[in-house]
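What you see is the complex with one protein chain gone and the rest in place.
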Amino acid sequence: MNIFNKLQNIDRRVIYAILLVVLVIPLLRPIGIPLSVNETTKTIYNIIEDLDPATDVVLLSFDYSPGGSPDVHPQAVVIAEHLMRRGIKWVGVSFWDAGPMYAEQIMKYYEAQGAMYGVDFVNLGYMAGGETAIKNFGDNPRGAFSNDFRGNSIDSLPVMAGINNITDFAYTIDFVSGNPGFQEWVRQVQGPHGIKYGVGIVTVSVPQVMPFLQAGQVQGLLQGLRGAAEYEMLLGSPGAGAAKMDAQSMGHMVIILFILVGNVAFFMDKKKDKK
Amino acid sequence: MRREIPLAITFVVGMTILMSYFFAGTIPGTAWNLKNLAGDITGWGVLVSAFAVLLASVNLVRIHGAAISRKRKGWYNSGILIATMVAFALVGILRKHNPANTGINDLFQNMFNNVLSPLGAAMFALLAFYIASASYRAFRARSLEASILLAAAVLVMLGRAPIGELMWGQFPVISKWLLDIPNMAGQRAIMIGAAIGGFATSMRILLGLERGHLGGE
Partner (left out) sequence: MNISGNLWIWFMGLGMLAIFSFIYKENPLYRLFEHIYVGAGAGYAIGINWGNIYDRGWVPLVEKGQYSVIIPIFLGLMLFTRFFKSVAWVSRWSMSFLVGIGTGTAIYGVVNSQLVAQVRATMINVIAKDTAGAILLPKTLNNIFLVVSVLSILLYFFFSVEQKGPVKTGATLGRWVMMVTFGVSFGNVVMGRISLLLGSLEDILGKWLGIL
């Protein structure tokens, strides 16, 4: 058994250990690698900057699960921060059952700082049914919920005053980790009603959004954890996203190294066998 | 009739929804408005879907209940599963009917933040280790196509990581081009093909030619 053969058959727990060490060290000792900002992130930032706090209400759809939350929840946190800084009211809705609890996490944080539920934001809650629910909500957002997640009548909430159609929301941002997600929103709401629609999505699904971005169906995209980090840079408040970028870089490098070493070992071993 | 009535339900419901996209007004000779009818039907669909979600939970109780009653290997884990399920369900239902009770609300939030969310995240985080192992052991550039795939993957990873930008300023440019042009073309073409296939399959289901959703006799 030559060295290349041994390299190929290395115990997988060694690979796991190397990955862990490479990720933990930059978390403990950040390097501070500079981060550039994508155009798609700037699009969302500029749209929110152009909104009028006196009249505009934004819809945030929390469509992610615990499995996707490390990638997407930092995006929701930073977008909420921008909206709160600008004094723009927002409404939370969810078509994934975990969504309302993530919305509550964010709302409770701002309530502790003096924000008023019902006046600054509201959590409509979860609607079962996937694409059917998204269509039902898009056709009649006011009629889709009689009470919000906290049991208040929709009619009693100042934020919901003037919201009768989906087009009454100045901008909709959908935080997505799977299906139902942005494709269902485009099919049932953006397409039929022509709303302004942005997406914050898990890194895994970023390639799938590109055709919709180019076609103008999606206006603005936060690309995974990096998207959250970029937005934090735009706001001038590096947070959870930015803190993990150094470790993310190291993770990429070690995976690339694994691919290279694995392939070199494979081809060298093959060459030796031929001899 | 066991097959005919479900097929008729699918056709009537599906056609009502489909026609509501094209005809907004009242159906001549009737007081029915297709859009309102479609809205009612999708509203009913939300309620039926809520019951459907409970199906999975009922099935879990059946399977793990049987494991406990027959004292199968690891039956105590099944007991813990059912106990956890009952705890979450109870607190969730209590929260719904006592929205002003901060104790119950905080309990539910704590259960979600410290049990469901982190354990779910950890389950999915395991995939990072598997992808590292797969990258080392399985991804081989055995052919031209595999080499193109790996090269694209490496360039994207270098371009998207801040360190890649530090190594060479053109990595992000190349990565962006790969995402915006060839990837976009590929995703679009696959989507167009899938859309045609999806349309054909939906029409077949609507017309009763596809009966897989009915199951066996």
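Per-chain residue numbering starts at 1, and chain names A and B are given in the order in which the chains are listed.
As a working rule, a residue touches a chain if its C-beta (ideal position, glycine included) is under 8 Å from a C-beta of that chain, and two chains touch if they have at least 3 such contacts.
Small disclaimer: the values here were computed from a predicted structure and weren't measured.
**Q** Of the residues listed, B:Thr26, B:Asn114 or B:Gln170, which one is in contact with the missing chain?
**A** The one listed residue touching the chain not shown is B:Asn114.
**Q** Which one touches the absent chain: A:Val186, A:Val199 or A:Ala265?
**A** With A:Val186, A:Val199 or A:Ala265 as choices, the missing chain is touched by A:Val186.
**Q** Residue-wise, where is chain A in contact with the chain that is not depicted?
**A** 13, 16, 19, 23-24, 27-28, 67-71, 97-98, 100, 125-128, 131-132, 135, 145-147, 149, 183-184, 186-188, 190-192, 202-207, 211, 214-217, 224-226, 240, 243-244, 247-248, 251-252, 255
**Q** I need the residue numbers on chain B that touch the omitted chain, in ascending order.
**A** Residues 2-3, 5-7, 9-18, 21, 38, 40-60, 62, 74, 77-78, 80-93, 95-96, 108, 110-116, 118-129, 131, 135, 145-146, 148-157, 160-161, 177-179, 181-196, 198-199, 202-203, 205-206, 213-215, 217 of chain B touch the chain absent from view.
Basically, only the chains that are shown with their structure count from here on.
**Q** Using mean CA coordinates as chain centres, what's the chain A-chain B distance in Å?
**A** About 16 Å separates the centre of chain A from that of chain B.
**Q** Which chain B residues qualify as touching chain A in the complex?
**A** 21, 35, 38-39, 42-43, 45-50, 52-53, 96, 99-100, 108-109, 112-113, 116-121, 123-125, 128-129, 131-133, 135-137, 139-141, 150, 153-154, 157-158, 160-166, 172, 176, 179-180, 183-184, 187-188, 191
**Q** Provide the residue numbers of chain A that touch chain B in the complex, in ascending order.
**A** Listed in rising order, the residues of chain A that touch chain B are 8, 10, 12, 15-16, 18-19, 33-36, 38, 65-70, 97-98, 101, 104-105, 108, 127-130, 132-133, 135-136, 139-140, 143-144, 150-152, 192, 206-208, 210-211, 214, 223, 226, 245-246, 248-256, 258-259, 261-263, 266.
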